[in-house]
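Note that one protein chain is taken out, while the other chains of the complex remain in position.
Naming follows writing order (A, B and C), and every chain is counted from residue 1.
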Amino acid sequence: MITLQKELVHVGGVTLDNHLILAAGVLGTTGASLFRMLRQGAGGVVTKSIGPNPKEGHAGPCLVPLERGLLNAMGLPNPSKNFLQELEPLAGKPVVVSIFGGKPDEFRTVASWFEGVAAGYELNLSCPHAEGYGAAIGSDPAMVRACTEEVAAFGMPTWVKLTPNVTDIGTIGRAAEEGGATALVAINTVRAMRIAIDLRRPVLGNRFGGLSGAMIFPIALRCVYDLYEACSIPIIGCGGVSSAADVIEMMMAGASAVQIGSAVYDDSSVFGSIADVLYSTDGVSASGIVGCAHE
Amino acid sequence: MITLQKELVHVGGVTLDNHLILAAGVLGTTGASLFRMLRQGAGGVVTKSIGPNPKEGHAGPCLVPLERGLLNAMGLPNPSKNFLQELEPLAGKPVVVSIFGGKPDEFRTVASWFEGVAAGYELNLSCPHAEGYGAAIGSDPAMVRACTEEVAAFGMPTWVKLTPNVTDIGTIGRAAEEGGATALVAINTVRAMRIAIDLRRPVLGNRFGGLSGAMIFPIALRCVYDLYEACSIPIIGCGGVSSAADVIEMMMAGASAVQIGSAVYDDSSVFGSIADVLYSTDGVSASGIVGCAHE
Amino acid sequence: MSDGMPVVVTVVEVMDETPTVKTLRFDRKFTILPGQFCMVWVPGIDEVPMGFSSPDMITVQRVGEATQALISLSIGSKIGIRGPLGNGFSPQGRVLAIAGGVGVAPLYPLAVNGSVDTFILGARTEAELIFADSLMDLTDLKIATDDGTAGHHGFVTGVLDEQIDLLSYDTICVCGPEMMMKGILNRLSDAGIADRGQFSLHRYMKCGVGVCGSCAMDPDGLCVCRDGPVFTGDQIINSEFGSYARDASGQRKRV
Partner (left out) sequence: MSDGMPVVVTVVEVMDETPTVKTLRFDRKFTILPGQFCMVWVPGIDEVPMGFSSPDMITVQRVGEATQALISLSIGSKIGIRGPLGNGFSPQGRVLAIAGGVGVAPLYPLAVNGSVDTFILGARTEAELIFADSLMDLTDLKIATDDGTAGHHGFVTGVLDEQIDLLSYDTICVCGPEMMMKGILNRLSDAGIADRGQFSLHRYMKCGVGVCGSCAMDPDGLCVCRDGPVFTGDQIINSEFGSYARDASGQRKRV
């Protein structure tokens, strides 16, 4: 398989130690767990999505492992502004703070707390199971643009994370780009549910949730591919990446870097495992393959 | 596990021998292969989608098996009106003819050929990889309604098959219902792709295609669940069903019957295999469980 | 990722242990290691972590909504079980077990399989001692009650200080309130044998499988659900253990 040169990676204004980023909401509630992922080989990390007020999240079950995937509806639990405390030991590290809100000014408020602390922001306009947040506003191009503008105004790197649960992801990507996004992250989880037939009720406390993990990889890949055609800012591929080959495939579809979340379930040191295979001294520069499947 | 009473099933005007229907486009190009599925235990079959003109379909590769799923972009190959000949040996059988077209009157034209021949129609407003057809028009509620009206005017059972690749499937379901659909079929394949990294190009001849099989089951289930809340006509669940438990789960989400396609890949006599487990003499009537997960 | 949908079980027996603790037996035995836990889904309410007190039992203390609902279940009720999860104890040589309150739950199967030599069981009062009769048969049982209604008058640490030669044990398995466990860890540490201690920890858990991060501990980011719930004393001695934990929203609170 083709391998990559190990190099510093600059994506949408953030400098990462390699192309592998921990995805938002996975082991991202505490500074210590974020740090652990960096130690284990992640080139950067995205925090749990932080909102304007502390939230406990949905009642359980919040997460169910499936074959080759995870189904979750955490409900955006987060300590809000108190999260600042978690980031103290991470000063200077490639930590991107994920933000959610219900309206553009909520995004601005949360972003203001992390000005100068975060290496950049990631706007969660895509969580499929939090009423009034995430995908609820992330499927409306005008809202996406407005929220992005509020945060981009800080002049810090502003990634926008998109939902696949829309008719045309390209339209949403363009709205973010017009709002000043420096990179797009695709995708958040895919709307889904399961029912526990012996109890005759949905298995998640929130009834429905989002699917992640290997089973959504071909869906995420398609979104990245579509965005690469529709937009001109860098794309960070996310969704089901669990091997070095997946990273290469995402890059060929158009991703400049990738995020990895659910794969920690099968391998808690997945970042190191992937990096070991992905990088070699005679690897190519990623720029040589990003988007090459479009030729 | 809960089991069902074996009974004649009436869904959206069509009478089926059981709750298990062969999904459109799977072993559905010839009368003989449709008949084979009926012999093996399908309670009804849907044909390959038939269009206004013969089509050869996309260049290969057209289908790639993945782990727990299939990725395909057949490109709606079909013999058009000549398909009538295939149905001759199937007179009187529960055969639903799937129809596609680019405009409402094309749907009408194709439907007219099968008036009195088919047990009902299924409108393919959902194929995600045929430009100008399927999902291209199936994500526009006005078009969905218009196409449905044209076909419903024949007064025959008119099922409408929906795409999951929309922001809100409930809106599309309601448009079909308003157009006179007698049942909704959810879902068609999920937009997706894969890249062959050693060749640096998408693996499908058409570049992208649709995902089916077990990996989309939680997505399909959610669509059925959403439609059950949004609409009041019967729903036929489709997408990744491969076991009797899946059938029950789909029913609890709101499906009155299910369609099965990709599961023939792992087990070419999947209809018999599922029926053996699903039905028993002390089974309950399906009506007792359809939609029970909404309570 | 393999299918980890909750297994739905039926309650076949409900045993009163104390006024606020009941043991539920279900119609299915799981293959567990002592110390492993499960996520227990109380339909319509929540899903909460519970140690297995035997392959087909959990022992539940009422503290809030989910536990209240659990101890109110009657025979025939259905709940969902995801598990067994976590690592469990790894006893070696001579084993001392120390339990406070409902902390006896994950230690009980260790005693049942014959691994425990000495068992120190503590509770507030005699009526709240759990599994005492059975532990008496299985181990060299020593009891402590806060009010002196049975055994040693005081905490389990009192028994430890007065009646136990710590160094004579190769493994010390502990589960109970965090401050009690901290007290024991301090003693092990003072004796230079923190690594012989195996502590079953409690942190707020949502996923139970090492993904969400809600149970991660400072400073190493170890997840109680996956790296634990059992940790050796040296793993946690320089950690948040004994000082703070996080709640459902991830905010820190003192323990």
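We take it that contacts are C-beta pairs under 8 Å (C-beta built on N, C-alpha and C of every residue); 3 or more make two chains touch, one makes a residue touch a chain.
Keep in mind that what you see is a predicted model, and the values were worked out from it rather than measured.
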Visible contact partners (per top-of-document touch definition) of the missing chain: B
Candidate in contact with the missing chain, chosen from B:P61, B:G102, B:G180 or B:G283: B:P61
Contact partner of the left-out chain, one of B:G12, B:G43, B:G213 or B:G239: B:G213
Touch criterion as defined above, residue of B:R108, B:R145, B:R174 or B:R194 at the omitted chain: B:R194
Option from B:V14, B:L27 or B:I236 whose C-beta touches the chain left out: B:L27
Subunit B residues that touch the omitted chain in the full complex: 25-37, 48, 54-57, 59-70, 72, 74, 77-80, 82-83, 85-86, 89, 194, 196, 198-199, 201, 203, 205, 213-214, 261-262, 264-266, 268
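The criterion applied here is as follows: only the chains that are shown with their structure count from here on.
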Chain located farthest away, centre of subunit B as origin (C-alpha): C
Maximum inter-chain contact count - chain pair: A-C
Length of the line joining the C-alpha centres of subunit A and subunit C, rounded to whole Å: 35
Centroid distance [mean C-alpha coordinates] between subunit B and subunit A, Å: 33
Numbers and ranges of subunit C residues touching at least 2 other chains: none
Residue numbers of subunit A (touch at least two other chains): 66-69, 194, 198, 201, 214
